[in-house]
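Left out: one protein chain. Kept in place: all the others.
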Amino acid sequence: MPTLTDTLAKLSAAPGVSGHENAVRALLVREFQKLADTVEITPLGSVIGILRAQTTRGPRAARPKSSAAPRLLVEAHMDQIGLIVTDIQDGFIRFEEIGYWDSRVLPSQNVLVHGKKTLPGVIGARPPHVLAAAERKRPLALAELFIDLGLSDARARELVSVGDVITLDRALLSLQNEMVASQALDNRAGLAALLEFLRHMQDTPRAWDIYAVANVNEEDSPLYVGAQTAAYAIQPHIAICLDVTHARQVGLSDDALPEAGQGPGIARGANVHPFVFDKLRQAARRRALPHQITVYGSDTETNAWIMQVTGDGIPTGLVEIPLRYMHSAVETIALSDIARAAELLQEFAAQLNADDARALRGETFVRAPARRARAKRRR
Amino acid sequence: MPTLTDTLAKLSAAPGVSGHENAVRALLVREFQKLADTVEITPLGSVIGILRAQTTRGPRAARPKSSAAPRLLVEAHMDQIGLIVTDIQDGFIRFEEIGYWDSRVLPSQNVLVHGKKTLPGVIGARPPHVLAAAERKRPLALAELFIDLGLSDARARELVSVGDVITLDRALLSLQNEMVASQALDNRAGLAALLEFLRHMQDTPRAWDIYAVANVNEEDSPLYVGAQTAAYAIQPHIAICLDVTHARQVGLSDDALPEAGQGPGIARGANVHPFVFDKLRQAARRRALPHQITVYGSDTETNAWIMQVTGDGIPTGLVEIPLRYMHSAVETIALSDIARAAELLQEFAAQLNADDARALRGETFVRAPARRARAKRRR
Amino acid sequence: MTRKENQAARARAHFPAFDLPAPSPTHAADALTPFHQLIKRLSETYGPSGSEEAVRELARAEIKGLADQIRVDAFGNLIALRKGAGNRRKKIMVTAPLDEPGVMVTFLDARGFARFGMLGAVKPLTLPGARCQFENGVIGVFGRETRGAADTEKDADAFFLDVGATSAQDAPVRIGDAACLVGEFRAAGNLLCGKALSGRARGAILIETLRRLKRATHDVYCVFTVQSQVGARGAGAAAFALQPDYAFVLDATPAQDFPGGDTNLALGKGPAILAQDEKMIASAAARQVLLEATRQTQTPYQIQAHARGGGEGAPIQAAREGTVTGALGLPVRYLHTQSEMVDARDVANIIEILTSVFAAKTL
Partner (left out) sequence: MTRKENQAARARAHFPAFDLPAPSPTHAADALTPFHQLIKRLSETYGPSGSEEAVRELARAEIKGLADQIRVDAFGNLIALRKGAGNRRKKIMVTAPLDEPGVMVTFLDARGFARFGMLGAVKPLTLPGARCQFENGVIGVFGRETRGAADTEKDADAFFLDVGATSAQDAPVRIGDAACLVGEFRAAGNLLCGKALSGRARGAILIETLRRLKRATHDVYCVFTVQSQVGARGAGAAAFALQPDYAFVLDATPAQDFPGGDTNLALGKGPAILAQDEKMIASAAARQVLLEATRQTQTPYQIQAHARGGGEGAPIQAAREGTVTGALGLPVRYLHTQSEMVDARDVANIIEILTSVFAAKTL
């Protein structure tokens, strides 16, 4: 069985810029196929791994075609922020952001340009010697940056097209105290927790069908279009979002923020259904798992926000991995928080029974999952 | 004979905002009539006092109708910066500037609004108690200022019209060391010197006709229209401008600036004809008059600038009264500088002979003054 | 339509208004091809967002006989179905807007000046001195407050509309009335220029594609959408109803092949296949279909990778469990002004590409 570090390293090495998630999706499909009864892909490319309800401990039953069990959706977004080629000028690559970057971190990064082949490059800028004093005092604007591939203009145009995406070239780095740093740990950390959760559920008795979902288009889409459409397709009774959140760090010392390594955050607030919150906290307490309560007045800025209002409304929860230096090249997390998030969700899922679904949904309980057959045809 | 202080007090009390010089002009016409053979007024309202050439000492000859003598023009502008009513709102007077103000000096000034009658008023502004911190740190803009006459809206509209002019209400104040302060000493100081010069010339033998000119529209007009048109009418062989200049003061310690009380400035530079400068300096030396040399690369920002290029060009000089706090309510000068400027010009005028005119003008010497008869018809 | 005409007559009878002379007839249009005449007519028709009736009726008349089904949905979208004959036929939805940018009166002051809100991304500072036209023919002139510092693009509150009124009572327009910009249609070689042109040229493309399409493989739903300028509101509703396998949005790509333009997108170099816009990253499968069509038809194309503008793609992509959505951008200079400019060759190439997609054996 792979270690968490292995999983995370593999996940963070697979490019998956929003809307261009092919590589990371392929990896996830392979992993889901090992761990789920059925794997489906939505029209927009989100991956759904279904683990049917099974009330006995032991090896998985033969894959059932359908189920009347309530549905628990646990999702993590698979996409990452990235860059996109907007122009090629004299062999240099001009680019824009996909997702929300702190563009001050971009100068002097190594990057990979995903053209006809994957090309290593560096982000250059004018040297400080030639800058006016005022220029030295302000951060570089995106329009001043470019990528140098070492190619001639003609060769660059042959290998790279406008619209190709770019990722940072940054392998997972292990720090002290089981902490790791890399690009894209938002949200490869959540994905790792999702896979770990699925692994735990293999021989955990459960009254609900488990829908593990790796969603596309979280970082770029004001509509959270990946999560919205997958949730619409599944119409779950409960949806849990697994994502990262700001951890306490230098310059960000708000006491309300969780600390990395002190356990996953369990979110509370308008975006979280009280029943779901209570059940999550009970689960953490029962397993004596370190955890932290995070509070949001309204928008959690995660897929939880759109899932809550998808269809006729879904009771939603949010489990968070504390992360330092969000949307930088050195996003940093504690591996223990991932492991505990997976254990928390295992305990949560194991506890759910038919009464819970009824309690949440009243008489609207029995519903067939909508049109998944058609969704499956894609790709 | 009036003292210089009396003259200056009278001159500075007579309102004469650019383009609205009636009161000061009336005063000057009376003074010129005492001191000149002929007084004329140009179409635009400049006043010309002509003192014909007279080579013998003693009482003035009968007024000659014409003259073949060369013409010396000595001028000072009679107008002052002021304000103009642009609107009446709820009885309060809104205004704009005529001429170049430092509008930071306007709040809390006493003013005179020259409406159907002359009305005293004050310039008000919002009290500091109600201001935001940022507001307290920036100067008041002209649009935030208004004049309170203590009148109702209806009564204000009855007595004041849009287009009426406004002056500061500020009498001449005597300081130590024969220095005086007031509004409008730019250029009442020059006018006082001009009158004093005329007085000295009464029994000073002279080979040239003296044209003393008090000009309108210096402060407001990018064309120096008063000086230009008067000089065009007179077509003098030499023109001297009498105006004020920045004196050394706190915050303005440029060593090149003249000092108040150390004698008039004699300007040198592209705007001044070398012959005129030399003759002025010789005159000062001959009379052992304290004087200071002021230097201008090009534009002296006085009527000398336009007179120099009027018609086919006029050899021009500039004699300056050093003044502190230009265009404020407390313009400050030394009376001695006025007296010495007048003596300087007396000596200069007395020295001029027919050869000088020929030296300056060569064969173009004999010219009839143009169309003054018609100009005289006005007003 | 009758109701509207009565309103106009009422306004003319009672109020002073800039409504004379009448809009000029379609003069000198003989020099244009019938298709360009159609573009001209569409461009000159009144139809700001929410008031698309006249444009829709014009489009409906044009597509009569060209489709197997024509209907107007509850939202106001005009939908034409051309049935496909293929064995493995898919359901394809293609959208083009009916509406155009404009303004809507939000307030009338005592002196008869109107304040307005934007319908679409009109830039306030380009307006002073420009004109708009209301449905009843009344002309308004845009002005801007001079008091205070309204010198940035953002300060939209400082703008107003002068409809020739002297009081709120005699104003020939009412709060809620919408107006489009005023700009005559012009042609110069391949360049076409006019108000509302970026949208109406796309509508004309759909009409002309239906006209030329001999035999469709797939079921093609041509959706002429309403309210596209104010948040692409019509498109999502149509996608929810139609549940297409593929959606292709005809979009407007801001061409900046002019001095100091900050993108490399140009007029006449083919339509833009969108990698993304501000709100959507195009579905890879849809991009492939479009790319394949350009190969089949040997038409030039450009890629738009800038996250600029938000077209009708985002709500379509988000409909139900998700729609595979691509976008084909008609390059346009001077978007959202009275002088939008397009290249007739780009227009023709989009028709080629769409025809190829509709007739493709498989998708």
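For clarity, chains are labelled A, B and C in written order, and residue numbers in each chain start from 1.
The criterion applied here is as follows: contacts are C-beta pairs under 8 Å (C-beta built on N, C-alpha and C of every residue); 3 or more make two chains touch, one makes a residue touch a chain.
Since the model is a prediction, treat every value here as computed from it, not as a measurement.
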Omitted chain - touching chains that are shown = B, C
Taking the full complex into account, find the residue in B:6, B:96 or B:203 that is in contact with the omitted chain.
-> B:96
Check each of B:27, B:85 or B:145 against the chain that is not shown and name the one that touches it.
-> B:85
Per the definition of touch given earlier, which of C:95, C:253 or C:337 contacts the omitted chain?
-> C:337
Check the options C:131, C:174 or C:211 and report the residue that touches the missing chain.
-> C:131
Candidate in contact with the missing chain, chosen from B:167, B:221 or B:292 = B:221
Since one chain has been left out of the picture, which residues of chain C touch it in the full complex?
-> 16-22, 24, 27-29, 31, 109, 111, 113, 115, 123, 125-131, 139, 141-143, 145-148, 150-153, 158, 160, 162-166, 181, 183-184, 186-191, 193, 254, 256-263, 268, 333-334, 336-339, 341
Where chain B meets the chain that is not shown, the residues are 18-20, 22, 42-46, 84-87, 96-98, 143, 161-163, 217, 220-223, 225-226, 228-230, 232-233, 370-371, 375, 378-379
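The rule we apply is simple: only the chains that are shown with their structure count from here on.
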Listed by label, which chains are in contact with chain A and with chain B?
-> none
Cα-centroid distance, chain A relative to chain C, in whole angstrom = 37
Mind checking the centre-to-centre distance between chain B and chain C? Centres are C-alpha means, answer in whole Å.
-> 66
